[in-house]
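Just one protein chain is left out here, and the rest sit where they should.
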Amino acid sequence: MKKTRLFLISVTISALILSGCAGFQTSNNDEANVNEEGKTVVDFWSFWGSELRRPIIDKIVADFNASQDEIEVKHTYSPWGDIWTKELAAIAAGNPPDVVINDINATALRGKENQAMNLSEFTGGDFSEKFYPELWNATLYEGDSYGIPFNTDTRVLFYNKDAFEEVGLDPEDPPETWAELEEYAAKLDIKNDDEYERLGFYPLWGVGYDVWLLNANGENYFGEDNNTDTVNINTERNVEVLNWLKSWRERIGVDVVNAFQAQIDSQQGNPFFSGDLAMIVQQPTFYQQISEYAEDLNFGVVQLPEYEPGNGHTSWGGGFVAEIPEGSSDPEAAWKFIEYLTDQEVQTYWAVENFDNVANIEGAEAAAQSGDLTEEGQMVYQMAVESMENTLLTPAPVEAPGYYNFINPQVDEFFLGQKTAEEALAQAEADIKNLIEKNQ
Amino acid sequence: MGKRKLTMRRKESIYGYIFILPFIVGFFAFTAGPLLFSLAGSFTDYNITSQMDFIGVENYQSLIMEDGLFRTSLWNTIYYVAFSVPLTTLGAIFISSLLNQNVPGIRYFRTLYYLPAVLSGVGVYLLWMQLLEPGTGMVNLLLGWVGIDGPNWLYDPDWTKPSLILMKLWSVGGSMLLYLASMQGVSKHLYEAAEIDGASRGRQFFHITIPMITPVIFFDVVTSTIGGFQIFQEAYIMSGNGEGGPANSLLFYNLYMWNQAFGSFNMGYAMAMSWILFVIVFILTIINLKLAPRWVHYEGEEK
Partner (left out) sequence: MAKTNEETKFSDEQDRLESQSGTNTKIRYWEHRGNRNNMWQILNFVLLAAGSLLVLSPLWWMFATSLKTMGEVMSYPPSFFPESWEWTNYIRAWQAAPFTTYTLNTITITTFVVIGSVVANSFIAYGFAKIPFRGKSIWFAIVLSTMMIPGFVTLIPQYVLFSNLGWVNTYYPLIVPHFFGSAFYIFLLRQFYMTIPTELIEAAKMEGANHFYIWWKIGLPLTKPALATVAIFSFNGAWNDFLGPLLYLNDENLYTLQLGLAVFKGQLSTQWNYLMAGSLLVLLPVILLFFFFQKYFIQGINLSSGGK
């Protein structure tokens, strides 16, 4: 008992000492956004904390701070995904940061709900022309922007040139249409009994069914202007596309699909690196992994094939915006930083250092020419820039938040053979129309 | 005499309230406000940042009458609770009775079985996603050794919930600890007396050990039922992008609530969901509490 008490006492004493540290000092001046040097402090939250990205964003922030007499940006890393829960709580409590990197697809919704600030007072003139229009439009709610596009992505087709050569295909002439895609894939297959030694292609690795729907339609479910007056889900073409996708699955076999799928999902052991898979749809940043883990792979890259000739190489993307949360203590200073972040120079720097697609058109085009990239890197980046022209985003319309929660399970059931494509899409369309009605 | 008894009772009451005072203070300071707020919010269209207008019972009405996903998520959750609670309880009792013996290296064994319970967070779920991969994962590899062709686990809607239950069983060490602590409290004299009477190991286990640990079994069943209904993070991480797929098979109650609250910002709706869950769990707990006197044995209880 004596020992226990001694232990308790020593723990208590050390606890008291510990309580002297910073974590126990409450700041009584919440509103203070000025540091010791009298500079306005801009609190900037991002989820870029990895070994690769952290130094890049820190350098960008340091450069900005060095150029400013009045403003100092303080960058804080917060975990991917969870950062937005934290942001929301801070907005609700009225004490948010000044700039946050957030998902572009929900920007309009956040504008509608008063989470993000209306930036129209800053975005006058031809400011918007710096960005890909598709990205810019995704940030608009009732015509005003609520976040400035920072980076983005697209989907392109990577293919193994050696495998093409091996089966007598021209490595410089990748598939242009869905029909060619199927034809090439069949040629590239190597099958021993039931085992695939090499698989040509499977459309649902790297992307979901929705990208193929987008590619075939050239527009999103909600029409060109993403307006919920139109809901194009249960259409003939969509039924056809789903059945086409399923035909791949049936031809290759569910077990083979699952085995490959698992490898790809786990981000470990991608069969494209080892040559076990000849073609795969991926983001351009996939190139970084290739150069790291499959240096010697002789690959090419091309835009997504067309549904039929002339239909367009429509691709799908997403991205992130820099936004000012509602309640920021100094929007003017925050805006100065956002303007800097999305300007050509910083965008090119980000693009080249990260091998990431950026939202600023000039920034992206300059990156494709950058001498800091390898020849292969330039080739992939150039293809990414070309694909961006045909890339659509699928932000949720404000009347249909989370609409995909109604389509995805139906399509799952279709692929599992529990529903026909018509049944699945009809149910999804009914559910989503219901959702829209509820939110109007 | 009567007067004295009264003051005794009053004195006991005062003591009682002094002892639970910290809880009462904490409850009013930190918990009661947010709870009441969420109850009030469930009757509004609260979206966290810009609106909170009274809409009556509309949230409750559309949840119960119209929302198919609500029903799916409730069904998934009940399925999970119905299997995971009995299985983990039995598993934990079994393992802790093995660990309550004097065999060589018992300290290492105890530490080892407790390990999975310590490991928590995203890393573990990601680890299990690898282990459960149909083609290359270790689980199917091991099953293959004994001639079983393993299922597609997280890719097959029929196997997703069993996958999570399997994972839960692996980390049963947490409740194992409770049972162990309880078994260690059982008086040795009881076993010695039984030994002299010639009672077999099995009889000793069912007639001494089990009755003596019923207070903890009761605790475990009640808390793991409550906890089971709140399963979230496993599904959030292991169902791909947190949507509860494939085919909504992992769309648990709390996951759906989360998507409503922080995905679509329908916080009022989510708050209504949470109070429906509260009522369900509360009723189950009351049933548990009412049934308890029939099988829970407290050594120190007044007759």
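Order of writing sets the labels: A and B. Residues in every chain begin at 1.
Please note the rule applied: a contact is a pair of C-beta atoms (placed from the backbone, for glycine too) under 8 Å apart; a residue touches a chain by one contact, two chains touch by 3 or more.
Note that the coordinates shown come from a computational prediction; the quantities given were computed from them, not determined experimentally.
The chain omitted from view is touched by exactly one of A:Asp98, A:Asp276 or A:Glu306, namely A:Asp276. Of the candidate positions B:Ile55, B:Leu87 or B:Val222, contact with the unshown chain belongs to B:Val222. Touching residues on chain A toward the chain that is not drawn are 1, 11-12, 14-15, 18-19, 21-28, 30, 43, 47-51, 53-54, 76-80, 82, 85-86, 88-90, 92-95, 97, 263, 267-271, 273-274, 276, 283, 285, 289, 292-293. Against the chain not displayed here, chain B makes contact via residues 9, 12-13, 15-20, 22-27, 29-31, 33-35, 37-38, 41, 48, 95, 98-99, 101-104, 106-107, 109-123, 126-128, 130-131, 136, 138, 142, 170, 174, 177-178, 180-182, 184-189, 195, 201, 212, 215-216, 218-219, 222-223, 226, 230, 232, 254, 257-258, 261-262, 267, 270-271, 274-275, 277-278, 281-282, 285, 298-302.
As a convention for this text, only the chains that are shown with their structure count from here on.
Chain geometry summary: the mean Cα position of chain A and that of chain B are 35 Å apart.
Chain A contributes residues 84-85, 88, 91-92, 109, 113-115, 255, 258-263, 265-266, 268-269, 326, 401-402, 404-405, 408-409, 412-413, 416, 418, 431, 434, 438 to its touches with chain B in the complex. Every residue of chain B that touches chain A in the complex is listed here, in rising order: 47-51, 62, 66, 68-69, 129-130, 133-137, 152, 155, 157, 240, 243-248, 251, 259, 262-266.
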